[in-house]
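Quick one: the structure is below, and I'll ask about it shortly.
With one protein chain withheld, the remaining protein chains of the complex are depicted in position.
== chain A ==
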């Protein structure tokens, strides 16, 4: 036991001196209590995020894909401390932010911002665009009025909106433009880390492309680091450097995008990739074999024992019901949690 701790300590030391790492997430869990009965006692635990560890390097985009209920949005909210983790550690820019109070975390939030999915719900309809973009600056309370106005104009231009738009209200804009406003709001504090939770899934494809291009340009201009959460694998592939596949609160596979999309190892990733309908006009390509998954995602309140994917896995064997597979490195930077690869 002591040896394990020692080893763990050594790894921690090695990780923390790596200055390229902006976000370091260690064994984070987020459980929600399920209350029941007349006394509202806790009758169960919903394991939304169950022991997830990863790092994001400066300037990198980590994509997280998963189906609804996989815990990807909860993970994003825990990272920015909109939700408190049940256990684990979140280290942002060499600072442990896991246990900071709301007051202590406020200056750090300048550096980490979030863009939400629904641009219709995330903007206050009674505030003008100028007020909306200025609000984060007011909360931080560092700049005087003229400097604030200057900053608002600067950001507005960056996201491709015009000065005349400042006095308009959210209802006067289309979905794509509203998402530009949300991005402006996130960027006005000059963050270096932005968590994007399904930022384009409510948009039409031609508009989605505009917003994705904008996000890439901003990343190049401002040196942003992104955590990009989405269910659409082609969008995640386009924007990410590395991709993590989540299933029932855990990472099934993490790899640089080329490896993940060309050489997926986890049966779940393989099934996901084969389920996406794509346009393939090259007659010579063999018609892809679709791996059909039976059934639905099990409830995270009552996940299967061992490997949580075993109830739908086409390659399930005896061991899967007993042991939970750990995430292991198969080739450089390519991690997979599956017994098919751990038995070597």
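Here is the rule we use: a residue touches a chain if its C-beta (ideal position, glycine included) is under 8 Å from a C-beta of that chain, and two chains touch if they have at least 3 such contacts; residues count from 1.
In this section, contacts and distances are computed from a predicted model.
> Pick from "Pyruvate dehydrogenase E1 component subunit alpha", "Helix-turn-helix transcriptional regulator", "Stage IV sporulation protein YqfD" or "Oligopeptide transport ATP-binding protein AppD" the UniProt protein name of the chain that isn't shown here.
When "Pyruvate dehydrogenase E1 component subunit alpha", "Helix-turn-helix transcriptional regulator", "Stage IV sporulation protein YqfD" or "Oligopeptide transport ATP-binding protein AppD" are compared with UniProt, the left-out chain turns out to be "Oligopeptide transport ATP-binding protein AppD".
> Of A:62, A:233 or A:337, which residue touches the hidden chain?
Final answer for the missing-chain contact: A:233.
> Which residue, A:209, A:316 or A:330, contacts the hidden chain when the whole complex is considered?
Going through A:209, A:316 or A:330 one by one, A:209 is the residue touching the chain not shown.
> Which chain A residues touch the hidden chain?
Where chain A meets the chain not shown: residues 67-68, 174, 176-177, 204-210, 212-213, 216, 231-235, 237-238, 261, 271-272, 275-281, 290, 292-293, 296-297.
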